[in-house]
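To keep things clear, I will list the structure first and then write my remarks on it.
Missing here: one protein chain of the complex. Every other protein chain is in place.
For reference, chains read A and B in written order, and residue numbers begin at 1 within each chain.
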Amino acid sequence: MDLASILLGGLAAGMVLFVVSVGLSVTMGLMGFVNLAHGGFAMLGGYAVVLAMRHWGLPFSAALALGFVAVALLAALLERTLYARLYRASELDQVLFTIGLVFVMVAGVTLTVGPETQGVQLPAWLRGQTDLGLLKYRTYSLALIAFGVLLMAALWLGFERTRIGAQIRAAVDNRRMAESMGVDVRRLFTLTFALGSGLAAAGGGLGAEILGLDPQYPLRYLAYFLIVVAVGGLGRVSGVFFAALALGVLDFVLKVHFPKGGTMFIYALTIAFLLARPQGLFGKRA
Amino acid sequence: MSLQAATLEAATRHRLRAWEALPWLAALGAFFLFPDYLAFGTQVLVMILFALSLDLVLGYAGIVTLGHAAFFGAGAYTVAMLAAHAGWNEPLSGLAAAALVAGLLGLASGWVLLRTHGLTLLMLTLCTMALLEQAANMFSGFTGGFDGMPGLAYRPILGLFEFDVLYFRTQYLYALAVLFACFIALRVLVHSSFGRSLTGIRENLLRMHAVGAPVRARQVLAYAVSAALAGVAGAVFAQATSYVNLAVLGLERAAGVLIILILGGYGRLYGAFVGALAYLLLEHTLSKAYPTAWQLGIGITLVLVALYARNGILGLVDALRRRWGAR
Partner (left out) sequence: MQARRLWSGVIAAGVLAVAGGASAQTVKVGVVLPFTGVGAEFGQQVDRGMQMYMKLNAGAFAPYKVELVRRDSKNPSGAEAKTAVQELIAQEKVDLLTGFIYSPDAIASAPLATAAKKPMVIMNAGTAWITNLSPMISRVSFSMWHAGHAMGEAAANSLKAKTAVVGYTDYPPGKDSLDAFKRGFETAGGSVVDAIPMGGPGQVPDFTPFFQRAKDKKPDVFFVFVPAGDHAVSVMKTYTALGMREAGIKLVGPGDITQDIKLQSMGKDAVGLITVHHYNADLDNVANRRLVAAWKQEYGADSTPDFMAVQGYDGMAAIAHVVRTLGGRIDAEGAMKALKGWKYDSPRGPISIDPATRDIVMNEYLSELVLKDGRLVQKNIGVIEAVKDMCKELKAGKCAQ
C-alpha cells in the first residue's frame, strides 16, 4: 500500500485527537486539575452538533460553532460554581468529582436523547473523495487535516504572540511566580477551561464521523486522550499536536500491517516512550 | 487536630479496639439475615479485598495507579487457567498460585514503572493493564477471550465445603474468611516499621531520602505485596463466580476500585469496607429500581461526596465527630 494514504489516514485520526485533547493538556498543566470529565464535554459538543442539525436544520459548520459556544459557556459555568471548590482538594477528590460528573453526563444524555449511536450527516462537499493529482483520498480526512493545521497555527500564534498566551505559558511554567507578577491565574484558568472545553466540543462534532458518538464516548476514549496529554507533556500545545499525530499515524500503520495486535503495540510503545521520557515530548523535567 | 492529638492517635492506632469486631459480626449476621443476597454479598467482599490491596499502595505508599485490575485479572486468570488447562482446581493452593503470579507481576512492573510519578505513572499503569487485556484477547485460545471460560468447577474447600452454585453460601463464607486473613496480615503490615516508613515516604519524600531510607525498594515491595493481595481478590472472584472473561482486566474494574477507595476514604483500611459497601449497595439498589437511570444517582452521589467530604465518607465522619463529638 502506498505510504501517502497511510500518512493521510493517520494524520486525520490524529487531528481529531489533537482538537479534543489540547484543552485537557493546557488545563491540567495550568492548574494541575485532573479533569477526567474532559471527554464528556467533547461528547456534549457532538450531541449539540447532531441535535442542532436535526432539529433546527443548521448547516454542519454553524452547528459546530454553536456546539463550541454552548459547551464553552457550560464549562465556564461549571468551572466557576463547582470545579473552583476543588482546586485545593487532593487530586483524588478531583478524580472522584470528575468521574461523578462523567456519570451524570452519560446518564443525562442516555435519558434525554437515548442510548443509540448518533450519526452526523456531512454536507455534500465533505463527502466522497478528492483528487489530489497524485492520489485520490477521502475528502473529509483531508478537511480534518487542514482544520487541525489551521487550529495549531492559530493556537501557536495565540500562545506566542498575545498577552494572554504569554500569561498562560508563564503560569504553566511557574504558577506562583506568575501570580506574584500580577497574573490573575484564576481568571486565566476560567478562560482556558472554557476554550479548551469548547475545542473538545468541536472535536466531538468533527470526530463523530470517525470516532462515533454515543453516551459511552467519554469513558471509551478517556485513555486515548490521557495518553496524548502524557506523551505530549503537560500544558504543551505543540507537544499535544505532535503526540496526537504520532499516535494517529502509528496506530494506523500498525493496524494495516499487524491487525492482530495493533492496539497492543500502541500501549507497548507508549510505555516505552514514557519510561524513556517521563516528562513527555516537550515537558520540562520535574 | 493538634499535633499532640495526632501523635497520640498514631500511637494508639494499632491497638485493636472493640468496634473493630463490628464489620465481621455484621458480615456474619448478613449471612443469616439475608440468605438470598449472598451472591451480591460475595461480590462486595471481593471488592473490599481488592480495595484494601489498593489502599496499601494508594493510601499508605502514596502511589496513584489506574491499572490495579492488571493484578486482579492476573489472579483471576491464574486460577481459571490452572483449572481449565492443568486440572489444578484445588481452591486454596489456587489462591497461593494467584498471589505468587500477581505478586511477581507487581514486583517486575513496579521495579520498572515506579521511577515515575503523577500523570506519567498513571498512564504507565493504565497502559500496562491495557497491554495485558489485549494479550488475553490475542491468546483467546487459552483465555477464552471475550466469551470467557465457562463452567469452571473447583474442588470443595479443604475437601469439605462444596461450592454452592445457586445460593453462594460457601462462596460468601470463603470470601469472608480470605478477607479476614488478608485484613489481619495487612493491618499488622501497615503498623509495622515497614508500614510507617511507607507513610513517611508519602508524607515527606525528601526527608525519607535524607534519613537514608531505601525509598524506591520499599515502594516496589509495597507495590508487589499489594499486587499479590489484588491477585488473591481476583482469584476468589474467579472461583466464586466460576467464570472469567476479559472484563477482569478492564479499565472499568480498575476505575471502580479507585472510586470505591476514594469514596470510603483512603489510608485507613476501613475506608475500603465503607466505600465498597456504600458504592455497591447504592448501585445495586438503584439499578434494581431504575434499570436505565441508576448511573445518574451514582454520579450525583460522587459529585456531592467530592464537594462536601474531604477524604471520603470516613473523612466526613471524622469531620462531624470533630465538630459535634469532641468535648
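Quick note on the criterion: a residue touches a chain if its C-beta (ideal position, glycine included) is under 8 Å from a C-beta of that chain, and two chains touch if they have at least 3 such contacts.
Quick caveat, the model's predicted, so the values are computed rather than measured.
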I'm checking contacts with the chain that's been left out. Which of B:Q43, B:S197 or B:S226 qualifies? B:Q43
Which residue numbers on chain B touch the omitted chain? 35-37, 39-40, 43, 134, 137, 140, 145-148, 150-151, 165-168, 237, 241-245, 247-248, 250, 252, 285-292, 294-295
On chain A, the omitted chain is touched by residues 1, 5-6, 9, 13, 107, 110, 114-117, 119, 121, 127-129, 136, 138-141, 209-212, 214-216, 220, 252-253, 255-256, 259-260, 262-263
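Here is the rule we use: only the chains that are shown with their structure count from here on.
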Chain-centre distance (mean CA atoms) for chain A and chain B, in whole Å, is 32
Residues of chain B touching chain A in the complex: 58, 64, 112-113, 115-120, 122-124, 126-128, 130-131, 134-135, 138, 251-252, 255, 258-259, 262-263, 266, 292-296, 298-307, 310-312
Considering the complex alone, what residue numbers of chain A touch chain B? 28, 34, 82, 85-86, 89-97, 99-108, 110-111, 219, 222-223, 226-227, 229-230, 234, 260-261, 263-264, 267-268, 270-271, 274-275, 278-280, 286
